[in-house]
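A single protein chain has been removed from this complex, and every other one stays in its place.
Going by the order they are written in, the chains are A, B and C; count residues from 1 in each one.
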Amino acid sequence: MRDTLRWAYALNQWNIRMDVFVRHEDQRRALKTLSALGFGHIELAAGTGRWDNLGRPEVIEINHGSPEGFLAFLRSCSVNGVSSMFWDPGQPVEEEGWAFRSTRNRDDHAAIVESAKPFVDFLAAIGAEQLVARPVGSAWMQPPLGRDDIAAIGEVWNSVGKVAAAAGVGLALHYDCLSAVHTADELRRLLDATDPELVGLALDTAELTIGGIDPVAFYEERHERVTHVHLKDTRYADTGEEYRMPGAETTMLRGGAGRRIERWFFELGTEGGLVDVKAFVAALRRHGYPGWVVVESDHGGNPAELAMLNSWYLQQELSVART
Amino acid sequence: MTADQLAQRSETPERRIKWSYMDHWRSNGPAGPVDQWHSHRTMSSFLKQIKAVGFDAIDTFDFRLWQMYGDYGGPAKYQEMVQDHGLERIVNIFHAADYDLRNYAPHVPETHENILEDFRVTMGHWSSVELDNIIVMPATLYYDMEPVTEDKLKISAELWNKVGEITAGYGVKLTCHHEFFCGIQSEPDIEVFYSYTDPRYVSLFIDTAQHCIASVDPVALYRRHAHRVSGFHFKDTRNVAAGDDHRHRPDSEIMAPTTGKWFYEMGTPHGLVDFEAMMTAVRDNDYRGWISVEHDKANKDGGDYAESTAIARWYAVNVLEKIYR
Amino acid sequence: MAWTKWSYMDHWVTETPQGPQPPSFNRAYMDRYIKQLSALGFKGFDTFFFYLPMIEGMYGSVKAFEHFLQDNGFEKITGIFSAYPYATKYTAPHVPETHDRIVADCMATVRAVEGLSVENFIVMPSTTYFQVEPVTDEKIKIMADLWNRVGQMTLEHGMRTTCHFEFWGAIRTREQLDLFFRYTDPRYVYFFCDTAQHTIAGVDPLQMFRDYRDRCTGFHFKDTHTVDEHEAYRTPPDPELMAPNVTRWFYEMGTEGGLVDFPALMREIVTSGYDGWLTVEHDKAELGGGSYAEATCVAKWYIDNVLAEAQAEAEAQLEAGR
Partner (left out) sequence: MTDIRWGYALNQWKPQFDDFVRREQHERALKTVSIAGFEGVELTAGTGRWEPLGNPQQLIANFGSLTGFREFLSGCGIAAVSSWFYDPQQRSMEHLTPPYSPLVAADVTGIVTRAEWFAGALAQLGGSVLVVRAAPSAGDVGPLDDAALRRLADCWTAVGRATLAHGVRTALHVDFLSSLRRPGALDRLLGLADPAAVGLAVDTAELTVAGLDPVEVIRRHRGRVWHVQYKDALAADTDEEYLQPHAEYSVRQRGGSREIPRWFAEPGAHGGLVDFAAVTRALLDIGYAGWVVFESDQSPHPATSALLGGYLLQRDLRPVTAAAVEAAAR
C-alpha cells in the first residue's frame, strides 16, 4: 500500500484453530494473498505449541533457523517484514508451564517482564516496531479494578516498556471489549498510570466501539498516546453488561448466550458497520499519525475473501494505492 | 497516493498487458455454496475482490445473458455495475454450447445452419457492449467426434470460418479454445484444423492447462501460431491425461477416473505449465492486450476461489510482470 | 448381537459464522454435534483433557454434560485423552525432573472427572521423537517410571492409564514398544491400540493387539494411506501436520487405499474375548475438503455393514468351536 499512512495486515484471521495454518505452504498462500492485495507488512500474534508456529520466537526459530531465515521466508512471498506482534501475558502457554499470570498481581510482575524479553528481542531482530500487549485479563474473571490495581498494572507495563525501549521496540497496550479495563475512564486511568515515553496505546476501532467508546473521539482526545492502530469494523455494541457474562469469550463473542451474536468482527465497509472508518482514518491523517495501521478481521469466515474486501475498501473508499 | 495519481498511474504507457478474470466463482452462503450471480450482494462482493487484487476487467459466460437481462437490465447495464467497482469492462465471453450430434456438431454439416443461427442471435444480444472475443470449444466431446479425420476437421473449419465472419460483423473475434476432452485437442489435429481456417475469421485462444493436459506444449503451440492468437487462459494443471481420460464417458472434465481435479491457479506447487516460458514467448511476439486468468473448479478438494485468485495474481505481479508487462 | 460399545473420539470441526471451528464454539453447536453422534448410535464419548473446562462452562459441570449425553442415548464419557506432545522445561516425560509436575497435572484432570465412571485415562507416553532422540533404553525406562506412577494414581480413582503411541513419538518401533511394556507394571500401565498410528510407524496393530491382549483397554479405529518410509517421524518442527510429502496421514475407515485390515482386527477382537469399548477416531478429516459429519457417517456405515459381518463370522466360528 502506497500512502502517507503505513498499512499492515494481521495474520490472526487465518489461524482460527489449533491445527490449521501450520504448514508453510498454507502460510505462504496467505502471505502471497496479502502481497497481491498490496500489503507489505504483517502483524503476528503470540501463541503456544508446535502448531502455532508463527507464535513464539523459539518456535519460529525451529521452523526457519533464525530471525533472518524467517524474514527470508516472508520475502520469498514478497512480504517485506513484520510491523508488530500481539501478546497477552495472561494467556497460559505450554512453554511457560501453563502458568496463569495477572498484571494486577505484583508477585507475577518479574515473571511477566521476563517472559516479554524473548518477544522483544525477536521483534528487534526482525526490525518490527511494536509489541502490542493485552494489558489486563477479562472482566468476568476478576473483581472490579481498584485504584491500586491500575497502579500495579501500570508498573508492570512501565517495566516491560523499559525493556522494549532498550531494544528499540515500542510497547502499545491494546484495549479489547472483554477486558477489565472497560470504560473510557478506566482506559484514561490506565494511560495516566503509564509513562508516555515507554508505553503507548494500541487503538482497535472495533473493540472500542463494542466496548461503548467512540474510537474517533477517543483518538482525538488522546492521539498523542496512540502508537499503534488495529482497523476493523463491527456490527454490534455491547449492551453494557454482556462482557461480564461468565465465559464471555464464548458466551458473548461466539453467541453462546445473551443476544446469541455469533460473529462480532467484520471487514471494512461491511453493511451496518458501526465504525466510522473514514472519519477515523481522516483523523489519523490530520494528526500525522506515524505508526502502523494494521487491518484485521479476527475470525470471521473465509480469510482470503476478507482480506480482499478490506483491500478493496482501502483502494476504493480510502484512495490508497495498492502498489 | 491520491485517487488522481492512481488514475494517472494506470495510464502510464509502458503497460502492454492487462489482466482479465474469467468469472468462475463460488463462495459459501448460508444454505451452501453459491456462485456470484446468487444476488447483487454476492456479485458486488465478487467484483470487489477481483478489483482488490488488481485485475483490470472480467470475462464471462454468455449463458449469463438471461440473468443479465432479468436481473440487471441487460449486458450493458451489468457492465455498468462492473465499472462501478473500478473494473474496465467485459473483455471476452465464453460461448458454452450443448454439443449434440443431432443438432449442434461442428463436424456434422447438417447441423451447421442451426449453429450459424445461434451465433446470429447471440451476437445481436451482445451488441450493446464492446467485446474482444467470443470464445468457443471448436468441436464436440472427443468421443462424439472420433475417429477424428481430416475430413471432419475440414468440415469443422469451414463452419467456424462462417461463424467468424458473422462475429467479425459485430467487431468481435471468434476464437477457439481447445479443451483436452474435445474432438480437436491433439497437436496434429490442431495443426490440420488451423490449416483449413481463415486467419481473418478464426483465432486461437491458448488455454495453458488444457493444452498441457492434452500433452501439447502450450508455449510451442503459441510460438507457431502467435500471429493469430487472440487471447489466453492462464491456468495450471498437475496432471496429464492418461489412457482414455480424454474420452471418458459420459464426462472427462469432472469424472475422469485418474484425476478428481484438473485445474489449478497459476503459481500452484507441482504445476506443469511453464508460465515463465509462456510469458517470454508473449514478450518475444510483442503481444499487446489482454491475458485472462482462469481456474475453474478451484473449490474442489477443499480449495477456495478467493485464495486461488489472490495467489494467481501474486504470481502475475511477482513473476510474470518481471518478464513482460 | 451387534457390538454396542462404540464410542467416538472428540475431534470434529463444523462451519460457524467465524469459520470452521470445533463444536465447543458454543453450546448450541455442541448440542447439535452430540445429536449427530446420537443419530449414528454411538454409546460412548471420548474427549480431551483440555475440553473439560469448556464443557463445564457450557453445561455447568462435566457431570451435567454426561447427563446430556445420556438423554441422547449415550451411556457415558468413556475416555479422557491427555498429552504432552511437545517437550518444555516444565513437562517432558523423558526428563525425570518434570515428573512431579506431570503427575500433578494428571491428578487435576482426574479430579475434573471424579464421580463419573470414565474408564480410560489415555496418554501419549512421550513427546515428539526429535526432542527425545537419541532414544535410549534409559530414556524409555524413565518414561515407564513416570507412567507407572501416574497409572497407580489413576487406578486409585477408578481409571486405567493406557498408552496411545504416535508414529512421531519417541516410542514407536516394535522393539521400543516391547521395551516400554517390559519396564511398565502391568497392574498400572495399559495398552491403547491406535490402528493408524502403528501402521504408519511400520508396526502391525493386529499383532500388537495379539501380543498385548491382556493389557489392551481400547482402540482408535482409524485408517491411513501411508507408511512412513522416509523418516518423516523425526522431522522438526512437527511431523504430524508438517511432514514434507504427506499432507494428510489419517482417514476414516472405509476409504479407498486404506492400509488397516479392520475386518481381521474385528475378528481377532471377538475371538480374544475382549469386551471393552471400541473407539472411532479420524482427526483432520477436513483436509482436502472433507467433512467430519460425513467421515463419521462413512465410518459408522463401515461398522454396521462390514465390521458387523466380520464380527458375526468370528462369533459363528467361536460357536462352532465350542
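Following the convention adopted for this analysis, a contact is a pair of C-beta atoms (placed from the backbone, for glycine too) under 8 Å apart; a residue touches a chain by one contact, two chains touch by 3 or more.
The structure displayed is predicted, hence computed values, not measured ones.
**Student:** Thinking of the complex as a whole, which visible chains are touched by the chain that is not shown?
**Tutor:** B, C
**Student:** Can you say which of C:Q36, C:T88 or C:T199 touches the chain missing from this structure?
**Tutor:** In the complete complex, the chain left out is touched by residue C:Q36.
**Student:** For the chain left off this view, which of C:S61, C:Q152 or C:S291 is in contact with it?
**Tutor:** Among C:S61, C:Q152 or C:S291, only C:S291 touches the chain that is not shown.
**Student:** Touching the hidden chain in the complete assembly: which of B:D71, B:E130 or B:D244 does that?
**Tutor:** B:D71
**Student:** If the hidden chain were put back, which residues of chain C would touch it?
**Tutor:** Where chain C meets the chain not shown: residues 14-15, 28, 32, 35-36, 38-40, 72-73, 254, 256, 291, 293-294, 296-298, 300-301, 304-305.
**Student:** Need a quick check: the contact residues on chain B for the chain that isn't drawn.
**Tutor:** 26, 28-35, 38-39, 41, 67, 70-71, 98, 100, 102-103, 249-251, 254-255, 260, 297
What we mean here is this: only the chains that are shown with their structure count from here on.
**Student:** Taking each chain's centre as the mean of its Cα atoms, which chain lies farthest from chain C?
**Tutor:** If we average the C-alpha coordinates per chain, B ends up farthest from chain C.
**Student:** Out of B-C and A-C, which chain pair has the most contact pairs?
**Tutor:** A-C
**Student:** Using mean CA coordinates as chain centres, what's the chain A-chain B distance in Å?
**Tutor:** 42
**Student:** Just give me the whole-number Å value for how far the CA centre of chain B lies from that of chain C.
**Tutor:** 49
**Student:** Taking the mean of the CA coordinates per chain, how far is chain A from chain C in Å?
**Tutor:** 36
**Student:** What are the residues of chain A that contact at least two other chains?
**Tutor:** In chain A, 301-303 touch at least two other chains.
**Student:** For chain B, write out the residues touching at least two other chains, lowest number first.
**Tutor:** Those would be 28.
**Student:** Spell out the part of chain C that touches chain A in their complex, as residue ranges.
**Tutor:** Residues in contact with chain A: 13, 16-22, 24-28, 54, 57-58, 85-86, 88-91, 101, 128, 236-238, 241-242, 247, 283-284.
**Student:** Give the list of chain B residues in touch with chain A in this complex.
**Tutor:** 1-3, 5-6, 9, 27-28, 45, 48-49, 51-54, 85-86, 267, 269, 304, 306-307, 309-311, 313-315, 317-318
**Student:** If we count contacts the way the header does, which residues on chain C are in touch with chain B in the complex?
**Tutor:** Touch list, chain C to chain B: 15, 286-290.
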